[in-house]
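Only one protein chain is missing; all other protein chains are in place.
Our next item is subunit A:
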Amino acid sequence: MILNRRHVIGTGFATAALLSAPMVWGQAKPRVVVIGGGAGGATAARYLAKDSAGGLDVTLIEANPIYTTCFFSNLYLGGFREFESLQHSYDGIAAGGVTVINDMATGVDRAAKTVTLAGGQTVPYDRLILSPGIDFRDGAVPGWSADEHADIMPHAYKAGPQTQLLKSMVESMPQGGTFAMIAPPNPYRCPPGPYERVSMVAHLLKQTNPTAKILVLDPKDNFSKRALFEEGWGRHYDGMIDWVGPEFGGGAVEVRPDTMEILVEGEVQKVDVCNVIPGQIAGKIAAIAGVTDDSGWAPVHPDSMKSRTDENVYVLGDSSAQGDMPKSGYSANSQAKVAAMSIRGELLGSKVFPAKYSNTCWSLIAPEDGVKVGASYEPTPEKIASVESFISATGEDAALRKVTYEESLGWYSGITADMFG
């Protein structure tokens, strides 16, 4: 049995040998392969390498050579940050002892415990971490598909060229034009994200195009930090933003990208920019690996982030279905540390402490007007459950909002250092 397994690893290794440091037979270290170099995957790879002090062979597979953080990309839209400030290389992770493969994972053979790459290579693993973020649900918004229409009606919900495209569209909107956002149904990445984006677009328009309108079409009755956002929109952008919930057709929207029209309850409206944020599912490789369920997300054990389908596979961040934690970079980073500890415990026998999780989401409403929401979490047998939470209050003074914004800048530099070294 062990010989067979060794044999499989051996053949895989022959093809993979070119990519990683040479190794002597008989001293082969346990292999951990991480797919996806975002807040979950980058953190997990870095912590596994750092904390195992060379005891594990850690490989990170990520399609983009440079990572653009989705968190804070709204601040770029609002003109508060340069695009380059969102970008991070994997050099620090590689320097920390992780083999970084710049390729797309296209297949997972869980029986053979191998990952196939678009470039044709096969990478064997003892433990696999999937942290592929989100994908869009086919047909989520009638009339729109990511492949055909993202250039006309961008989603800008995976940061990168899409974010830049959306910004340039907002900047070239005609005076008095309409920016429409099709908001996503739950669950989705970054719950306050669409509403922070609305705030940032409003901030940009207020300066260059003050008669422009923002129309938000939302399938949800309620949204994250709603009271805080609505208070801020009234204070900073009075009359500019129109939020339409499901009771007025916000949940039954069809788009016509060719004519830049949207249909709300059958009524046609011409818009100038349309940001379609569709319903979401786990990043594609999670479904390919067969660890997702009917919901489209991958269920995990709350105490370890281990897949409920395969004990050698872990799923982190947005892709996982874990319970109460929101899909956020902070959550993924928190989950990655628990998973890394669990894997070191399994493969190296290191001590495994009880899992603790936490999350905080900062949002910017206007210059120096920051708010936050957060919670701590613990595993129960059924799910990761919220233990304690807090949220900024309406009516807070300007000094506190400014401190909250400054704190969010500190968090960005903190978490990106924690992810990328």
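Operating definition for what follows: a contact is a pair of C-beta atoms (placed from the backbone, for glycine too) under 8 Å apart; a residue touches a chain by one contact, two chains touch by 3 or more; residues count from 1.
The rule is short, and it goes like this: contacts and distances are computed from a predicted model.
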Protein name as given in UniProt for the chain not displayed, "Cytochrome C", "Twin-arginine translocation pathway signal", "RNA polymerase sigma factor" or "L-lactate dehydrogenase complex protein LldF": "Cytochrome C"
Candidates A:A227, A:V268 or A:A417 - the one touching the absent chain: A:A417
Residue in contact with the excluded chain [from A:P30, A:G96, A:G323 or A:G374]: A:G374
Touch list for subunit A against the chain that is not drawn: 47, 51, 330, 333-334, 337, 341, 351, 353, 356, 358, 360, 372, 374-376, 378, 387-390, 397, 399-400, 402-403, 406-411, 413-415, 417-418
